[in-house]
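Note that this complex is displayed minus one protein chain, with the remaining chains in position.
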Amino acid sequence: MSKLKKRVCVIGASGYTGGELLRLLAYHPYVEVVMATSREYVGKPIHYVHFNLRGVYRNLKFSEASIDVVAKNCDVAFLSLPHGVSLNYVPKVLELGIPVVDLSADFRLKNPELYKIWYGYEHPYPDLLKKAVYGLPELHREELRNAKLIASPGCNATAGILSLLPLVKHKVIDLSKIVIDVKVGSSEAGSKPSIADHHPEREGTIRPYEPEGHRHAAEVEQELSIVAGQGVSVSMVPHAVSSIRGALASSHAWLLQELEDLELLKLYVATYRNEPFIRIVYKVPPGYPDPKYVIGSNYVDIGFATEKRLRRITSFAAIDNLVKGAAGQAVQAFNIAMGFEETAGLQILPLKPA
Amino acid sequence: MSKLKKRVCVIGASGYTGGELLRLLAYHPYVEVVMATSREYVGKPIHYVHFNLRGVYRNLKFSEASIDVVAKNCDVAFLSLPHGVSLNYVPKVLELGIPVVDLSADFRLKNPELYKIWYGYEHPYPDLLKKAVYGLPELHREELRNAKLIASPGCNATAGILSLLPLVKHKVIDLSKIVIDVKVGSSEAGSKPSIADHHPEREGTIRPYEPEGHRHAAEVEQELSIVAGQGVSVSMVPHAVSSIRGALASSHAWLLQELEDLELLKLYVATYRNEPFIRIVYKVPPGYPDPKYVIGSNYVDIGFATEKRLRRITSFAAIDNLVKGAAGQAVQAFNIAMGFEETAGLQILPLKPA
Amino acid sequence: MSKLKKRVCVIGASGYTGGELLRLLAYHPYVEVVMATSREYVGKPIHYVHFNLRGVYRNLKFSEASIDVVAKNCDVAFLSLPHGVSLNYVPKVLELGIPVVDLSADFRLKNPELYKIWYGYEHPYPDLLKKAVYGLPELHREELRNAKLIASPGCNATAGILSLLPLVKHKVIDLSKIVIDVKVGSSEAGSKPSIADHHPEREGTIRPYEPEGHRHAAEVEQELSIVAGQGVSVSMVPHAVSSIRGALASSHAWLLQELEDLELLKLYVATYRNEPFIRIVYKVPPGYPDPKYVIGSNYVDIGFATEKRLRRITSFAAIDNLVKGAAGQAVQAFNIAMGFEETAGLQILPLKPA
Partner (left out) sequence: MSKLKKRVCVIGASGYTGGELLRLLAYHPYVEVVMATSREYVGKPIHYVHFNLRGVYRNLKFSEASIDVVAKNCDVAFLSLPHGVSLNYVPKVLELGIPVVDLSADFRLKNPELYKIWYGYEHPYPDLLKKAVYGLPELHREELRNAKLIASPGCNATAGILSLLPLVKHKVIDLSKIVIDVKVGSSEAGSKPSIADHHPEREGTIRPYEPEGHRHAAEVEQELSIVAGQGVSVSMVPHAVSSIRGALASSHAWLLQELEDLELLKLYVATYRNEPFIRIVYKVPPGYPDPKYVIGSNYVDIGFATEKRLRRITSFAAIDNLVKGAAGQAVQAFNIAMGFEETAGLQILPLKPA
């Protein structure tokens, strides 16, 4: 192994997000995955669960999530565990001096009160919340350099924030009346079978879920309020559709004044001009962002439409929920934290047709 | 043939809506289909196009749309023609004294000016617009009795109006800030192949279309403004998803005052209690309306969710775009106009799984 | 209730097959469903599980499968239970003098030895196997009249047998070298969630299952051997594809002598001419049977293709696995047994598009 390579452990490696981390890290030029944990599959080869990875990771098997082994063998830890479970690991790994990229929601919110409201638990480490960096490079690139605890954003939150950022930053919309109508594929619910996601029930569905307010709204409000320097309220209404991967945020808002589309376009371009993974879709086919054309990649396709007679704007962001919405974004933040090129391991193109 | 049966002609019978009319009318107890027109398939059996109907309509072939034959053989005409084409037939059929159920948009709007704005043509028969009855039984049941010209509503308009009716009728929402975010299946685009609906491009898509303002908004505003007795503004933003059939309207609005969900529920129940095809979904599985569970039927499943902290309400209506959104609604209106039971020919249950 | 109506109980009513029985029996002119059992959902309304049936069965709730209640209230029992569980109910219900339509595999095979080989259990009621009538009307219509125990065929078996019947009956193929390559939708695996049928895993799949020999081969061999008057060997190789409903049997065989397609067609027509649910697809669109166009109905679409240079024939049968492959066929057999029109309750047309 090259001396330049970081020895990475993936804690919680048998789910979809863990599998994506393994896919992206397999050919990452500065990474060697030395540990992949899964209680359920201890001793099984990686491809026992991740059939796509057959033939890769020939010398790795799933193992227990032992802190001792982490201490001995790992330079960086990615945690891909359920909400509430990461809490048990993060402080221990940080104590070893090992940087953590946590893909759960456990360290995303700055205000501990919000954990009670949105997640139903009292946060045991309010100090760590302060130290954690919200891992959205488009907002926190500088803070990510040398970050020790990266709280990787939620998928719907990523799409929601990035769709609205240019409008909120330049304060051209009413910040109190925003509805983010999200449409997501079935992989967002994870790899555990359920009646709701049983194929005969899920395929062909167009089904609202948590329409009384999705918890990712908390992250979106937190981040956009920082950008705006004032409170921003968003309603987030997700819908399950029958894609497997992909999330589209359609963020509906009202412009405070009449603005030509070209003026709005300038705000988008100004905001995202130097972003390696953001592509603006404006008056070229297919017209508006569609997650279908980012699947498998870390891209975010962003665009908007206005209805002038009502001063209504809808801003769209399309992502692969498992890549820019999870594992890819985590790798991007990791690259920044480690001082690597931001695109290392992420130069993967979407398929078409996909 | 029973003397009670109406001899029905379907003009424009080779598309998806025409096919649905043929499916629903095949076993309608008071109907005999005597004519089905299609320029492209003249002389071919019905199942040449509508494979599902193999073995039915053994004595019927596609024919030219001859007004003379209509005059001689038909008691009622259903027109399932493209927008702008119905215009050429409706006046001629009406002159014969034959009632018309028109499934195009050509006679839906009362104000001829709106045809210029939304459809790009000058309407040649403004007088007929006055005589036409907008064929939504839930709003115009009385006018439909003995109606001579029924303008059957658009699919997205049907879902949009029915989702909002209880809220607009009781004026509990801000009538100037409504966004109807619609998700629709591919059959809505019709039976003509296109790149956008080519299977490899359409399957898995989550794609905004006409997000600058969908033309069905005109119908929705017209009908809801009548209900409200004041102007109602709606933004309609449709999205293509990968279902085949089905449309879900997620109508986002702001409550004017705090209302408990049970108070809101009462408004829905009061509005729809006697409607044979409306089913209210409230706190029973699957929680909210999903078009998947109305496919093939004339049902509309309706429900809502509120986010109290923001006074945001989202009201949902789920339909099969080809049934309650087109052919089924046309048959329902026809039944009323003819004095038949409203459910005749429409007692068809959705499938599960579908 | 009309005196002509049979009081029907559906034992095992919460799965997909049970739901289909309830859908088909809801508007059956000679049936009233008086009991629907489900251990898991006792006391819940029918639409709690079968969302499609909301608004129907307003006075029925799921109940325990009590033999006493069956004895008191039911004229006929449909059993839609897992293999091996029906065994426990059938003898008890028959003792009450109540006819049984059993949708499990427990009484399909005549030879008790085959239960050991294919199902792994010793059959406790070999005498009942003799009395049971294999519920395929196309083969056993006469025996079904007044039958007391109907063993309703398996879905893949139905498609397999009906695809091959004309060829086996007329002995035009090599009866020792037949491969039935079946493609089936996800509903065939039932309503219980599993990793294999979790939406992200199942959608887009083309996956062989039980390719070492599917157990429905036993039924197919039994029935075709009777028809042939000699042993017939079939290999059945099913594949899971990403449809929800539908099964296509592609039965590959070798013709014993050169035969023109028109001669073969005559065999098909002769075999099926009077069958109310069989439709032959020959040189009309879409060319060959496709389950897509029978979904929701009791139809079987049948066709064939020959490759002359190799004397290879492939015979196709397309069904909805939950209708002609399960509940619809059970109702058809029940109609015959009760002396009703064979199509009663089954005059339901497939959708297109579906």
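A, B and C are the chain letters, set down in written order, and residue numbers restart from 1 in every chain.
Operating definition for what follows: contacts are C-beta pairs under 8 Å (C-beta built on N, C-alpha and C of every residue); 3 or more make two chains touch, one makes a residue touch a chain.
Fair warning: this is a prediction, and the values are worked out from it, not measured in the lab.
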> Touching the left-out chain: which of B:138, B:197, B:301 or B:320?
Replying inline: B:197
> Among C:153, C:166, C:291 or C:325, which residue is in touch with the absent chain?
Replying inline: C:291
> Among A:47, A:61 or A:83, which one is in touch with the chain left out?
Replying inline: A:47
> Going by the touch rule given at the top, which residues of chain B touch the chain that is not shown?
Replying inline: 16, 185-187, 191-195, 197-200, 202-204, 242, 244
> Hey, which chain C residues sit against the chain that's not shown?
Replying inline: 177, 179, 181, 183, 185, 196, 200-201, 204-209, 211-213, 233, 235, 237, 239, 241-244, 246-248, 250, 252, 254, 286-292, 295, 305-307, 309-310, 312, 314, 316, 318, 353-354
> Contacts of chain A with the missing chain: which residues?
Replying inline: 16, 19, 23, 26-27, 45, 47-56, 186-187, 244-245, 279, 281, 284-286, 290, 293-297, 299, 301, 347-354
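In this section, only the chains that are shown with their structure count from here on.
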> If you take the chains that touch chain B and keep only those that also touch chain C, what is left?
Replying inline: A
> Among the chains, which one keeps its Cα centre farthest from the Cα centre of chain B?
Replying inline: A
> Can we say the copies chain A and chain C touch using the same residue numbers, with more than half in common, or are the two sides different?
Replying inline: same
>> Measuring centre to centre with CA averages, how many angstrom lie between chain A and chain B?
In response: 39
> What positions in chain B touch 2 or more of the other chains?
Replying inline: 244, 286, 290, 295, 353-354
